[in-house]
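For this view, one protein chain was removed and the others were kept in their places.
Letters are used for the chains, namely A and B, taken in the order the chains are written, and counting of residues starts over at 1 for each.
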Amino acid sequence: MAGGKDATPDATGRGAAAGGNSVPMARPADSGSAGPTVAAGGQDAAVAPELPTPELETLRQVIARRLSHLEPDGATVGLPAFRVVRERLLETARQWRDAPEIGLEYLSCLSGVDYRDHIDVVYHVFSVAHPGRGAVLKVAAQKTGTAGPWLPSVTAVWPGAEWHEREVFDLLGVRFTDHPDLRRILLPEGFSGGYPLRRDFSDERVQRERKVRQR
Amino acid sequence: MEAQGGAPAVVERDGRRLMKINMGPQHPSTHGVLRLIVTLDGEVVVGVEPDIGFLHRNFEKIVEGWSYPGIVPFSDRNDYLGAITNEVAVCLAIERLAQIEVPPRAVYLRVLFCELQRILSHILFYGTFGLDLGAFSPFMYAFREREWGYTLMEKATGARMLYAYNRIGGLRNDLPDEWFADLEKFLVFMERQAWPEYMGLLIENEIFRERTIGVGKLTPEQAIAWGASGPVLRSTGVAWDLRKAAPYLGYERFEFDVPVGKNGDTYDSAMVRMLEIKESIRIIRQVLKMLPDGPVLARVRPNLRPRAGEYYSRVESPRGEVGVYLVSDGSARPYRLKWRAPSFCHLQLVPAMGGGGKVADLIAAVGSLDVIMGEVDR
Partner (left out) sequence: MNIYLAALLKVVGVLAFVLGNAFILIWAERKISGYMQRRYGPLRVGGPAGLLQSAADILKLMAKEDFVPGGADLWLWWLAPAVALVPAVLVYLVLPIGRSFVLQNLSIGLVFFASVTSFTLIGIFMAGWGSNNKYSLLGAMRAGAQLFSYEIPLILSTIGVVMLTGSLTLQRIVAAQANVWFVVPQIVGFLVFYVASLAELNRTPFDLAEAESELIAGYFTEYSGIRWAMFAVAEYSNLFTTSALAVTLFLGGWRPLPLLAFIPGWVWFVLKTYVLVFVGIWIRWTLPRVRIDQLMDLGWKFLFPVSVANVLVTALVLAVR
């Protein structure tokens, strides 16, 4: 099972590189200043980008009106995006699926994004009955706490989330509570090198010259 | 995993003696390296559990260290039978965030190549599906046109399978006039000779119909809930096609139908794909008529830095909905790129489709999903 052992966060990926030929596969764990704060939605959350169709605009207003606990998220282009707290995720997902004027029953994608202090899980949901509708739901899983990052599973609402959540669990180490079958999915069963999609992951086995110049 | 290593060959459940059998990762009809852990009661499939990850190469992590132009060719490797659609999906996301205007000729040509790719992919599906059902000859006939189509692709792009043809901001090169004449010949042959032959060789065959009708049934509710897309979803009768539902590349300009099935079984799934070949030919014909002149590549600076933000682009690949969730932090490399692969979602349906049937039905069900393990495992 996953989570046996976290990779020791190698804060300076370059440190390892300086020692030998070993260069981390991804870019160094931390380049500090150019952090991901922008993408995390902190900066221009106030100015929501324009939506391409009036139908999406309506949907955004409907969601904002009906579900006041959602916080609009400004980083997403082209779709209305909202942020929800972990405790109300499941309830929000249900409303998104079941409320007739929202009706987002099709979970297209579920992704995890590591922002160093927390992991965002992003749900891209659309409507098959109303092809113009679609929205993004984000929820943060804090890394603090003994249990590590965890979130409630949305498999009860969108069953198709099952494997997506397993993937996020496998590659980012987010535990999903009430998931029917939370096991590794892509990595080998005995893998113990940490969570590859986290920013602080470095694979010491990869020895390859970097193709892109350091910023 | 249970069935690994010293797993018991026989398990007892409810007084029945069941056999666990490992189908794959090396098996003639698992389309790559899919592993199915199948529980059998004689010939009847009691349970099936797909196990994936044998082709995992952490595409998403690798591209976090790459510059944007490098990602496009690498994305070919995900769905290697729908390479163009992969490229288009990732290019659309990058172009949207970097606010790059693609020249109209390139947009039309992208449509053309997406549809050509769809035809070639569906041809291969036809061949391998026949193979799954024990008919070998249709496969060779499918390869006749596939060879031709790949030669066309090679003439246009320089490669037969993994094209690296799309660039951020357009296409690598324009096409000579003779190429369009070749394409027209191919389309005519496809339409007049190949397509009827395909139908006669396999789809209309009585044994084929017996083997596929009512096998691997899905309801529309099931398909939507589990995130099915493309021909699998359409076979259940849901007319959901991103080219209509959320048009990209200006698909709204073209006139075409979305073939849908009725029963959601493997026969409908195959039939939808066969009809889509015809629709794709229709679209290509329209592209050829409407194709404007002009450049095919916008000027894009090599060290591209899209603005910070995130975008989710969706493209109807031959297999279904390919999604690229791109998070940019304004640097020259993506902060996160998540690949939504249709086959990944479809594999979740295998227990629903294959359970309860015979072993042969399971093979038919998996075959009808047309999974590409390259995009499942990424």
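One rule holds for everything that comes next: contacts are C-beta pairs under 8 Å (C-beta built on N, C-alpha and C of every residue); 3 or more make two chains touch, one makes a residue touch a chain.
For clarity, every value in this text was computed on a predicted model and none was experimentally measured.
Participant: Determine which of the presented chains are touched by the chain that is not presented, and list them.
Facilitator: Hidden chain, whole complex, touched shown chains: B.
Participant: In the complete assembly, which of B:140, B:161 or B:188 touches the absent chain?
Facilitator: Answer from the full complex: B:140 touches the omitted chain.
Participant: Using the touch definition from the top, which of B:76, B:310 or B:361 touches the missing chain?
Facilitator: Missing-chain contact among the listed residues: B:361.
Participant: Tell me which of B:74, B:186 or B:208 is the one touching the absent chain.
Facilitator: Once the missing chain is taken into account, the touching residue is B:208.
Participant: Give me the chain B residues in contact with the hidden chain, please.
Facilitator: Here the touching residues of chain B are 9, 19, 21, 27-29, 40, 42-43, 130-137, 140-141, 144, 202, 205, 207-208, 210-211, 358-361, 363, 367.
Criterion: only the chains that are shown with their structure count from here on.
Participant: CA centre of chain A versus CA centre of chain B: separation in Å?
Facilitator: Whole-Å distance between the two chain centres: 25.
Participant: Which residues of chain A touch chain B in their complex?
Facilitator: Contact set of chain A toward chain B: 25-27, 34-36, 38-39, 43, 49, 75-79, 105-109, 111-114, 122, 124, 126, 128, 131-132, 134, 136, 158-163, 171, 184-189, 196-197, 201, 210-212, 215.
Participant: Under the definition above, what is the set of chain B residues touching chain A in their complex?
Facilitator: Of all residues in chain B, those touching chain A are 1, 4, 52-53, 56, 58, 60-62, 64-67, 70, 96-97, 224-229, 233, 238, 240, 244-246, 308-312, 314, 321, 323, 325, 327-333, 335-336, 338, 340, 344-345, 347-348, 377-378.
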